[in-house]
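I have placed the structure first, in the form of structure tokens, so that the comments after it can refer back to it.
Yeah, one chain of the complex is gone here, protein chain that is, but the others are all in their spots.
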Amino acid sequence: MDAIPLFFMLGFAARLARSDLKIPGQLYEALSIYLLLAIGLKGGMELARQDPLEVLPQALSVMGLGVVIPLIAFPILYKLGRLDRHNAAAIAGHYGSVSVVTFAVAVDYLLARDIPYEAYLPLFLVLLEMPGIAVGILLARMGGEMRSIKWGPLLHEIFLGKSMVLLGGGLLIGWAAGPDGLAPLQPFFFELFKGVLCLFLLEMGLVAAGQAGALRSSGAFLVGFAIGMPILSAVLGALAGAFIGLSAGGTLLLATLAASASYIAAPAAMRIAVPEANPGLSITAALVVTFPFNILIGIPLYDRIVSLVYGV
Amino acid sequence: MDAIPLFFMLGFAARLARSDLKIPGQLYEALSIYLLLAIGLKGGMELARQDPLEVLPQALSVMGLGVVIPLIAFPILYKLGRLDRHNAAAIAGHYGSVSVVTFAVAVDYLLARDIPYEAYLPLFLVLLEMPGIAVGILLARMGGEMRSIKWGPLLHEIFLGKSMVLLGGGLLIGWAAGPDGLAPLQPFFFELFKGVLCLFLLEMGLVAAGQAGALRSSGAFLVGFAIGMPILSAVLGALAGAFIGLSAGGTLLLATLAASASYIAAPAAMRIAVPEANPGLSITAALVVTFPFNILIGIPLYDRIVSLVYGV
Amino acid sequence: MDAIPLFFMLGFAARLARSDLKIPGQLYEALSIYLLLAIGLKGGMELARQDPLEVLPQALSVMGLGVVIPLIAFPILYKLGRLDRHNAAAIAGHYGSVSVVTFAVAVDYLLARDIPYEAYLPLFLVLLEMPGIAVGILLARMGGEMRSIKWGPLLHEIFLGKSMVLLGGGLLIGWAAGPDGLAPLQPFFFELFKGVLCLFLLEMGLVAAGQAGALRSSGAFLVGFAIGMPILSAVLGALAGAFIGLSAGGTLLLATLAASASYIAAPAAMRIAVPEANPGLSITAALVVTFPFNILIGIPLYDRIVSLVYGV
Amino acid sequence: MPNTHPCKLVVIIAEEALESPLAKDVMALGAHGYTVADVRGRGSHGSRSGAWDADKSIRMEILCDEQTSQAITRHVEDKYFRHYAMVAFVADVGVLRREKFVR
Amino acid sequence: MPNTHPCKLVVIIAEEALESPLAKDVMALGAHGYTVADVRGRGSHGSRSGAWDADKSIRMEILCDEQTSQAITRHVEDKYFRHYAMVAFVADVGVLRREKFVR
Partner (left out) sequence: MPNTHPCKLVVIIAEEALESPLAKDVMALGAHGYTVADVRGRGSHGSRSGAWDADKSIRMEILCDEQTSQAITRHVEDKYFRHYAMVAFVADVGVLRREKFVR
């Protein structure tokens, strides 16, 4: 059995059983800095091998996906779920953006099965991080409040948030240094990757279980949304992947990115840009429901979806 | 010369010389999380290869050892050492439980000498962690106070303390994932192990020297106990190992476990369960005397004892 | 392109752009503990292979270099730069001491170009750390105040500061354990080295850019000094290296050591020993100007200087 | 015209082992919240440098009304003071949003 | 004869997301400095354990004169209290080197 979900389950169970196990806050930060940099570096290294003319149209389509998903999620939340505008928009923004760790788990899923994929896919991870957040903020401010958006600080928050800087910076360094320049970094950034990911998932299990109490107050609709929306997004992602000509492996990664919801960059940006939204709701949905759903059930499911799309 | 004791000595000397070297608190926690998980994983992986029918009787005998040791230690401390009941019981509990790092040093001792051992021995580490603590608490509460023990929170503290969760959780994950599932974690959890252990021993040296001042007030009896008791326990452990049919290497590990005293799980549990006991006494004995004694002198000595038992 | 300067530049750019990226304080400490220990271990391991009679005269010459450099820097700062005695002396002390990370970058420069060097050079790093600081303090206290120096606490601060303990302790352990004893530590302390160095340089970039604001108030003279002095010292170092018979690679390392300025050990010692000096000035010079100059421009330049000296 | 309202601030500095029992107790005694920081220090039980498990200390502060403040201080005095390294003190402060802190 | 001078100490405990906006605001409102510590806690918004990004809290303290203290407390009341997990209080203290804190 693969170790990754087991670490998540260990953390989840430990916290539910009220163990005093804690991952120190700065270790959490250190692990997430490592993961973001390592993913960026790897993607950048592969990007150096790529023909930019081939990647550019793909990149634009992928960014379109990041715009479309929150535009679909918003009416579901606002009309169907009867959430107020601010909460509906904030949650939509979380689902438009992506989860780096979910991406890493999907990559591991492919590696374990020897399924090839376009190694520059971390580029799409970077590109998908922010459009969803920006759309979420616009949705929250539509109707009169639009002028009150201070775009300066906001763009700053989005483009210079730690995950963008580390992912994007890693991408640039990997691209500039190339495979040769990165070879001496191999043992640190690549060989340790899966072990660090396991430790991080232990912590995510602790965190998710710690927030699980909020499930009760968040209502059945939100839980349903947090499972249904990823599946819908994954279908869109799978179609997009096929459309832009990715391999089956690459398409699975794109579907997973589409299905994943941000719980690092989006909460930070929304807290400043849409303070009226209750962060408990979006975090419960993204972290307590969608994240475990994706890593435990979602990824194999999206694999099936991709197979259907590819008619295998 | 082996590097491990040198790192301990560097830390010890630096603190005695009042260097300002400090290991940040969260690094200490990170290192100990790593060590506990790695030991658990390794043991679990090997456990998967084992016949449960063979291991079960061994496991029960080992747990018996954890009950017997504090029952021997208590009268020595209470009658001979004239400590009050609470302190005698608390210290007995520390010596009934085990030290994970001492175990790791003994494993390294075997590896460096190419001596084989039953690779599932971390299971015994897990099993020995708590009976001693439970017996210590019972001893402290005997005579009238027995009813005042709140078993709920206590069992919780013992079974869900961080070291049990990480060791036991690691064991389960290692067992479920098996050698194949753990292969990609090899570089992180296994290859780095000894380096991390060295860093941890540097910190243990700093900590032990920092507590060394308490030696003066703790009295000669306690120092004698902290050296004599491990030797006595090691003999018991060696006999038990031979009795349950372990190899010489496995027997050395069991003897070392028996000889080691807890300074992570036991202090935490005793502080809540037996607050009347002075933690300075038990920590001085376990950490300032027994721990260095074991890693510098004890392990080679127990190796001799095991050789005697095996008639080599 | 080599990855190391790229990481520094990423950190520098991120902070200038006011990104919220932060390296947690304890991660910074953990990384620096690691780097100091690893460099010491490596040097000590190689020292074990050396003939002491050969190294001793070299070592003495190198310590002379550490005395001469601040004696040259002081009048430049005091007379030419018109800084007051305390500031001139404190800054001179920083430039007499060395920067461990600059050394590590220079080693990496040699490794990337397959240029051999005397592997025991970390010994010189240790030897150069303190004479400069001591001379700086003496210069600050010359003229009447001399008696007021409390040598006890001062020597303590210098010899037992964390960088001396870790570098020197690592050296001793490496020397005592030798290549065989260190072999199991290889994956942790040596293979990960460059990756950890990159992470540290990311943080140094953040820190340097964070202090860059102080440049304005420090004046053009200091900036000039922070570039000119390293070049001058590098020439001295190159001559000294040739004089004591080092290889071209070893000479480059010695020149780089001479050119580098301390921003860990020296600031800590000066803060206690020469509180009248404004730490902003010395840190701006050493960290904001000299450090980036050395790693980006200086090392290749000193390589040329060494080639000239060796008449290649 | 001040916008603050009189309130008590109870501060407890104690061994880290007491963090979760204290948290439970103060909530049970009527506090509406608390704030905790990691600290190190020295006192009658010697130095507690915070470098490792048994050596850590915390500083808990509780904003509450007079009555709760007395309940908390009496409780910690009875239950914990004898056997644990700890100190506690109370200060008079002015809080914003008074309704958050009184029973 | 005391060497301290009357001064206000404003303490704000809030979500970490507010650290840099608050820092900017208090300086703009006339404070000459501030001090920040990382904390965890519990309040009307539930438990904030500080274990991960969105769950961190900070404790900011500002020494300032009465007027600035009122400006700061009113400002945080208006701008942040409604939507953020936070509390604030003010205490009377005596500072050394008064000139560092008054406008």
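Note that the chains take the letters A, B, C, D and E in the order they are written out, and that residue 1 is the start of every chain.
The rule we apply is simple: a contact is a pair of C-beta atoms (placed from the backbone, for glycine too) under 8 Å apart; a residue touches a chain by one contact, two chains touch by 3 or more.
Not measured: the values here are computed from a predicted model.
> Kindly name the visible chains that come into contact with the excluded chain.
C, D, E
> By the contact definition given up top, give the residues of subunit E that touch the hidden chain.
So the residues of subunit E touching the unseen chain are 2-4, 7, 9, 23, 27, 32-37, 63, 91-97, 100-101.
> For subunit C, which residues touch the unseen chain?
So the residues of subunit C touching the unseen chain are 22-23, 25, 28, 203, 206-207, 210, 213-214, 263-264, 267-268, 271-272, 275-276, 279-280, 283.
> Just checking the interface: what residues of subunit D touch the absent partner chain?
Its contact residues with the unshown chain are 11, 13, 37-44, 57, 59, 70, 73-74, 76-77, 81, 87-91.
Simple rule for what comes next: only the chains that are shown with their structure count from here on.
> Tell me, which chains sit next to both subunit A and subunit B?
Both-contact set = C.
> Have a look at where subunit B meets subunit C and say same if over half of the interface residue numbers show up on both copies, different if under half do.
different
> Let me spell it out: compute each chain's centre from its C-alpha atoms, then which one is farthest from subunit E's centre?
Comparing chain centres, B lies farthest from subunit E.
> Please compute the angle of the rotation superposing subunit D on subunit E (C-alpha atoms), rounded to a multiple of 5 degrees.
Value: 120 degrees, nearest 5.
> Approximately how many whole Å separate the CA-defined centres of subunit B and subunit C?
Using C-alpha averages as centres, the distance is 41 Å.
> Using mean C-alpha positions as chain centres, tell me how far subunit B is from subunit D in Å, no decimals.
Measuring from centre to centre gives 34 Å for this pair.
> Mark out which residues of subunit A touch at least two other chains, giving numbers and ranges.
Those would be 20, 22-23, 25-26, 30, 187, 192.
> Using the touch rule from the top of the page, what residues of subunit E touch 2 or more other chains?
Residues 38 of subunit E each touch two or more of the other chains.
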